[in-house]
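Excluded from the complex is one protein chain; the other protein chains are retained at their positions.
Labels run A, B, C and D following the written order; every chain starts at residue 1.
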Amino acid sequence: MVTLSPKSEPKILLELKGVKKYFPIKGGILKRVQGNVKAVEDVSLQLYEGESLGVVGESGCGKSTLGRAILGLEELTAGKIRFRDEEIQDLKRKEKLKFVKEMQMIFQDPYASLNPRQRIGHALEEVFTMHTNMSAKEKRASVIDLLNEVGLKEEHFDRYPHEFSGGQRQRIGIARAIALNPSFVICDEAVSALDVSVQAQVLKLLKTLQEKYQLSYLFISHDLGVVRYFCDRVLVMYLGTTVELGTVKGLFADPLHPYTQALLSAIPRPSVHVNTKRIRLQGDLPNPANPPSGCPFHTRCPIAQDVCKVDKPAWQEYEIGHFAACHFAGTKI
Amino acid sequence: MIALIVRRAVQLVFLLLGISFLVFSSMYIAPGDPATMVGGATATESDLEAIRDNLGLNDPFLVQYGRYVKNAAQGDFGYSYQTKQAVSEAISIRFPNTLKLAIASMIVAIVIGIFAGLISALKHNSWLDVTSTTFALAGISIPNFWLGAILILVFAVNLGWFPVGGLSAPFYTVDGIKQLILPAITLGTGSAAMIARMARSSMLEVIKADYVRTARAKGVKERNVIWIHTLKNAMIPVITVIGLNFGFLLGGTIITEKVFAINGVGRLMIDAIAMRDFPMVQGSVLLVATLFVVVNLIVDIVYTFIDPRISYD
Amino acid sequence: ACGGGESASAPKESDGSASGDTASTETFTYASTSDVVGMSPILTNDSVSANITEHVYEKLFERNIETMEFEPQLAESYEIKDDNTWVIKLKEGIKFHDGTPFNAEAVKYTFDKLRDPATAAPRASLLEPVDTITVIDENTVEIKTKYPYGAFLASLSHSNAAIVSPTADQAQDLMKEPVGTGPFKFVSWTSGDQVELEANEEYWDGAPDLKKVVLKVVPEISTAISMLQAGEIQFIDNLPTEQIKRLEAMENINIEKKEGTPVYYLTFNHSREMNQDPEFREAVAAAIDRDAFVTKLNGLGVRSDSVVGPQVFGYDESADEAGTAYDVEAAKALVEKNGYGDKPIKLLTANRDNFILMAEIVQAQLTEAGFKVEIESMEWATFLDTARGGEYDITFLSWSNVTGDGSELLYPNFHSDNVGSSNRAQYSNPEFDELVVQSRTTIDQEERKAILDKANKVMIEDNAVVVMYHGIVTAAMDKAYSGLELDPNGKWTLKNVTGE
Amino acid sequence: MTNAVLTTDERAPVVKKKEKVYVTTLKRLLKNKLAAIGIIIILLQIGMAIFAPIIATHDPIKQDLISSELPMFSEGHWLGTDNYGRDVWSRIVHGARISLLVGITAVSLGLIGGVTLGLLGGYYKKLDGIIMRVVDLLFSFPGILLAMLIIAVLGTSLVNVAIAISIWSIPTCARIVRGSVLSIKQKEYIMAMKSLGASDLRIMIRHILPNAFAPIIVFATMRMGTAILSTASLSYLGLGAQPPTPEWGAMIAQGQDYMWTSPHLTIVPGIAIMLTVFAFNVVGDGLRDALDPNMEIQ
C-alpha cells in the first residue's frame, strides 16, 4: 500500500528510538535483582501512516513486549517513543488518555481478551464510558453501529463471550479496538488462534477497515504466510533484537540475514510441488536471560564465523528501506 | 533451600515481633486484672497494689513491652505470674504432648483423608463417593468436644479399649500409642475431612490431565497411572491444605487437650488467658506462631521434593 | 524430669485389685480440674493448691469436721493470757520431712514470713491482727494481737497458716518442693499434669495407709467422671449437679455428700441508686422462687434465707426463714406500682459453675414478675474485675468459707472497708459494719455468735442479698477405698483412707 | 435462501436463547443431586428462621422447671425439653434465626476484610508484601485466643462473636482472593482494559472481582458452616451467645453437661448444625462445579 520511494516521503506516525525493555530476575535471600531478561534490546524503527508493519520471530523473541511497550503497558527500560511528534514514553496515565484513543490493540486469544462475565454490549459501551460523555442511548447506538461494522448484529448485544465462536469473538475484539477511531492498531497474533477459514475472514475484515479508516497496523505474527499476505513491511526479531527489516517483497525475495533465510525456508508450503531447499537450524532458542555474546544468532547460525561470537553486528541499511544486522548480510546458505 | 530458610527466619523474627506486640497490647486493653487473679477473691486493694508492683504491672505500657522484648531477645521469656515458673520451662514440659497430639492427628487426618479422597475420586459419582463425601462433611461438622466425649464413652468407658485421658506414657510404647488414638481421631477428623475433599477434587482435576492420557497411551497399567502418574501431582494442592491444617491443629488442640486431660500448650495458653498470666500467654502464642511458620516452611520444602518445577534458589 | 512415670493407661488395673499389691496399684489418684498454683501455703491462695498443702503441711489448729470445734493439730494446747495475748504450746518431737525439728522457731518464722509485706502473701490478711510473735521456749510461742481477735483460732486453722520448714524455705522454693510435717511427703510435680505424694512413714500420728497419692489434672469434669468409671482415678470432689445422676448410676463408687459452708447468693449493686430502694430489693426477693431453684440442684443445695450458712459459725436456725418469702403476686404488684419493669436490668454472671443456672432461672422468674432482665455472662477474670468495679445491676456471688467462721464471710464480702476490692456487692451499712467489727474483736464465742446472728439478720431484713442456696460438699471415691474425711468447707483429707 | 445463507455471518456455536449466567449456574447446580438436597435444606432453614414464631410450638425461653429434661417424643414436646424445661424444638427453630444470622454476618464481615486485602495484595505488587505479612500474622495467631481477646475487649454479644469469627476467615479468604487475582491479572482481558486506558479501580472492581467470584462464593458457603460450628466452640469456652438466647452452638455446649442423662440436648442441635454445615458445603461444592466453565460439556 505504501510505496517506499525516496521521493514521496510518507508521513511518520510512530518512531521508536533505542527502545529497551528488561525484566529483572529476582532471587537470593533478599530477592535482589540478579539479572535481566532482555525482552526487547535496542529497537529503532519508524512506522508510516496507513501501512502494516509485520513483526515476526520465534516465540519469546520479544514481539509482544515490543507491542505492549509501544502502548505504554510496560515501562521502558530505555529509549524513546514518538507518536505524531510527541514523546509519549514518560506520560502519566491521565496525560496519556488522549493517545489511548489513537492507539489500540487486538489480542491473540479472542476469548481471553474479553471479560467472560461481561455482556459484550456492555464491554463495548464501557469504552465510551471511559473516554466520552455519551448518554446511555448514544452509547448503545454507537455500539450497535460498531457491531454492524465488524459484521455482527444488534441481537448479539446482550450475549456473553462464551456464546460466540472464535471468529466472532475476534470481531468483538476488533470492534472494541476501533471504537474510538484510532489511527494505529497493534495486532498481537490477532489471527493465530483462529482456524484457517476464520482467519481468512478476519484478515479480510482488518484489510477492509484499514482502507476505510486509514489505519496503521503493527501486525505481530509468527505466520510468515499471513504476514506476506497482509503486510507492507516486515520486521524480523530474534532474541529481543531486530535482525532484518524490509518491504515484504524485498525481504521475501532476497532475505539478507541467515535467520530470515532459515525462517522462510522452514515454512511448510501448502502445495506438493514447491521444492525449496530446506535450511534446518540446529538447537533451540537460547535463554533470553543469558543471551549469547556477539551476534545473538551465532549459536544456531550455519555461516557463523569467529567475529560473530565477539562483535555485535551493526544495524545497516543494505538496500533502500532494507535493513539487516549481520556481519555477512546477503550471504546465501 | 538455605536461602528460603534464612528468608523465613528473618520473616519469623518480624512476625514474632508483630504478634508479641498484638498479644501484649490486647492483653493490656482486655479487662481482667492479673493481680486479682494472683491475689484471689479476698485480696484487699493494698494486697493487689503490692502484687502489681511485684509483677511490674504499674509501669507504662511501652516500658513493659520494651522490657519483654529485650528479655525475650536474650532468651528470657519471663516467669508465670501465677506459679512463678519460668515460661520456657512450663512450655517445654507441655510442648512434647502437644506435638505428639498434633502429629498423631495429622497422621490420622492424612491417612483417612487421602484414602477417602482417593476412593471418592476414583469411584467418582458412585455411592462410594457420595458416602465418603457425606462422611467427610459430617467430619467437618462435628464439634470436637462432642466427638471426644462420645469416643470416650464408647471406646474408653464402655469397651475399655483405650484409656480415657492422659498422655504420660512414652509414645513408642503400646500404652503411649493407645493413649494417643482417641485424641488423635477427635482432633484429626475435621482435617481428615478437609484433606479428603481437597484430595478428591485435586484427583479429579489431575486425572483429566494430558499427561495421564499420555501414560495410558503408553499402555501403563491403571494402578500405576493412579499411583505414579496421578497421585504425586494431585498431592501438590493437598499438601497446602495439610500444611494449613497442621497450623490449625497446633492452635486447635485446646479443646481436645481439655477433653482428654492432656497436658499441652493449648491448655496452658487458654488457662493462662483465663488467669491473665501474660508472660505465659505470650510464650505459648509465640511458640504456636513459630510452629506455624516452621510447618509452612516444611510444606514449602516438601513442595520442592514433590514438584520439581518449584525451586527457591 | 517429668516425674510420675505412672501410666494412666491402665484403666482396669487399679480396680481389678486381685492382681496383687504391686506398688503401682497402691496409687490413689485424685482428679482435679486445675493444677496447683504452687505448694507453699504462704504464697498460694487457691483451693487446688490447698488440697496438696493440706496433706503436706499441718496447722497449729484444726477444726473438727464433726463437732465444728477447733482442736489442736500441731499445737498441744493454748491459753488466752489476756484479750490480746495467746500462748500456744506445741507438740513435741515432730519432724519436718527434711528431718529438721518442728518447734516454736518454725512457727515464728512461718508467721513472720506470711505477714511480711515483702512476701506479698495473698492471705497476709489472716494474720493482720497479729502484733508480735515471741518464742518462749523450744515448744512455746506467744502471740500478741493488736486488738482482741475473736476469729483467731479460725485463722490459725486456715490452710494458709500451715507451718513450713524454715530450713527448707531458705534452701529451696517451697512452691515447687514443699516441706511440711504432714502425713504425705512431696515426690514430684509435673506442672499442668500431676503432683505426686508418698506416705510419710514417720508421721507423728501414724503413717497413712495410702502409700502413694497423685493429684492428676483433668480439666473436664465429665472426663474425670469417665476416668473414675474406668478406674483410672479413684477420687474426685466438687461433683457437678448435672452429672449427679450419672454418678449415682455408677456401681464402682461411693458418693459422699455433706452440708457445707459455701453460700450462693444474688446481690444487688448497692452503689446503684435503683438498688437503694428497699421496695425494689423486696420485689426482686419476692420474685425469686428459691425452692424451685433448689430442686434443680439434684440434692446438692440446702435452702435457707440465712447468709451465714448452717455449717458456719454464727448461724441460728431462726434466720432460715427470715427473708422475704417467695410471692410472685406481691412482686408483680410492687413492679407494677413502681414501674420497675420499665428499665432493663443488667444481670451480670460469671460463666462457670452454677452461676449460669442461677442466672437463667432467676432471669426467667424475674421476667415472670414483670422485670426486664438481660443476662450478661463473662469469663471469670473479666467478671471479677467488672464486679469489683461495680459495673452491674445485680449479680451472683458465692463464698466458700474455709474456716467456717461467720466473720470470715461477712467482713471481706460486705464490710464497707472492702468496697472496691472484695466487697463486690458494694454493700455499705454502718450498723452492719459495726456488728462485723464487733464480731471480730470479741473473744467470747457465745457472744460472737449472737453478734454474728444479729449482723446476719440485718442483712436479711435489708434484702441486701437474696440467698439462693447453701452448698453441699461432695466427693466420689472408688468403692475399694474408705475412710475419707470430708470437711463442710469442701476440703478433705486422705490421711485415714484405706484400701481394701 | 442461498443468498441469505451466504451473507449470514458465523453463527454462535451454541444457539441458545440468551440466558443469564446465574440462571445457567442454578440449573447446573440443581442437576447435582447433593447440591439440590443442600439447597432444599438451606431453604427450609431460612423458612424456619423467617417463620420461627409460627413454626415454634412454644416460647423458646419460657421455662418450666417441673417438666425439665423430658426426652424426645414426649407429649407436647416432640424434641423434648432442656434442663430448664424449655421446648427444644422451639429453641431449634428460633435458633435457626440466630445461627444463620451469626453465620451470615461473620462470613460477610470476613469476606469484606478478606476480599479487600486479597484484592489489594494481588493487584499491587508493592502492597503485597505487607498485606501478606499481616495475613500471616492473622494466620499464625491462634484463632481461639483472638476470639477471646475480641470478646474480652468488646464484651460478650452475638455481634462480637460474629466479628471474632469473621476475623478467622480473613486470612484464608485473603489468600484465596489474592491467588485468583494474581491469575486473573495475567489474563488478556485485563491487559485489554489497560490498553483501553481503564483506571486501576475500574479494573479491580469491574473486571477482576466478578471473575474471582467463583472461589469467593465457594469459600463463603463453606465458611458458613464452619462459622456456625465456631459459635459452638466459643460457647463451649463460654464465649458465645448470651443465655437464654436459643443459639445452636450455645445449646450444644450447654447440653454437653447432660450428655449422659439427656443426650438429645446435644444431639438435636448437633444435627441441626451438621445439616447446615452439610448443606452449605455441598452447595459450595456444587457451585464450584457449576461455575467451572470447563464443566460445560459434561
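Here is the rule we go by: contacts are C-beta pairs under 8 Å (C-beta built on N, C-alpha and C of every residue); 3 or more make two chains touch, one makes a residue touch a chain.
Criterion: contacts and distances are computed from a predicted model.
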item: Protein name as given in UniProt for the chain not displayed, "Ion-translocating oxidoreductase complex subunit A", "Multicomponent Na+:H+ antiporter subunit E", "ABC transporter ATP-binding protein" or "Membrane bound protein complex subunit mbxH"; value: "ABC transporter ATP-binding protein"
item: Among A:Ser165, A:Thr241 or A:Thr299, residue touching the chain not depicted; value: A:Ser165
item: Among B:Ala215, B:Ile242, B:Ile255 or B:Val295, residue touching the chain not depicted; value: B:Ala215
item: Contact partner of the left-out chain, one of A:Asp85, A:Glu155 or A:Asp284; value: A:Asp284
item: Missing-chain contacts mapped onto subunit B; value: 209-222, 224, 228-229, 232-233, 306-309
item: Positions on subunit A contacted by the hidden chain, ascending; value: 58-59, 165-168, 195-201, 203-204, 222, 224-226, 228-230, 248-249, 252, 262-264, 266-272, 274, 278, 280-281, 283-285
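Criterion: only the chains that are shown with their structure count from here on.
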item: Chain closest to the middle, measuring from C-alpha centroids that were averaged per chain; value: B
item: Most heavily contacting chain pair (counted by C-beta pairs in contact); value: B-C
item: Separation of subunit B from subunit C, taking each centre as the mean of its C-alpha atoms, in whole Å; value: 38
item: For subunit B, residues contacting two or more additional chains; value: 30-32, 149, 153
item: For subunit C, residues contacting two or more additional chains; value: 222, 379, 382
item: Subunit C partner contacts - residues on subunit D that touch it in the complex; value: 61-63, 65, 68, 83-84, 148, 152, 155-156, 238-239, 242-244, 254, 256-261
item: Contacting residues of subunit D [partner subunit A, same complex]; value: 9-14, 16, 18, 21, 187-189, 191-199, 202, 206-207, 210-211, 213, 293, 296
item: Subunit C contact footprint on subunit B (complex, rising order); value: 30-33, 36-45, 47-48, 50-51, 54, 82-85, 89-90, 93-94, 149, 152-153, 156-157, 160, 162-169, 175-176, 178-179, 257-261, 263, 267-268, 271, 274-276
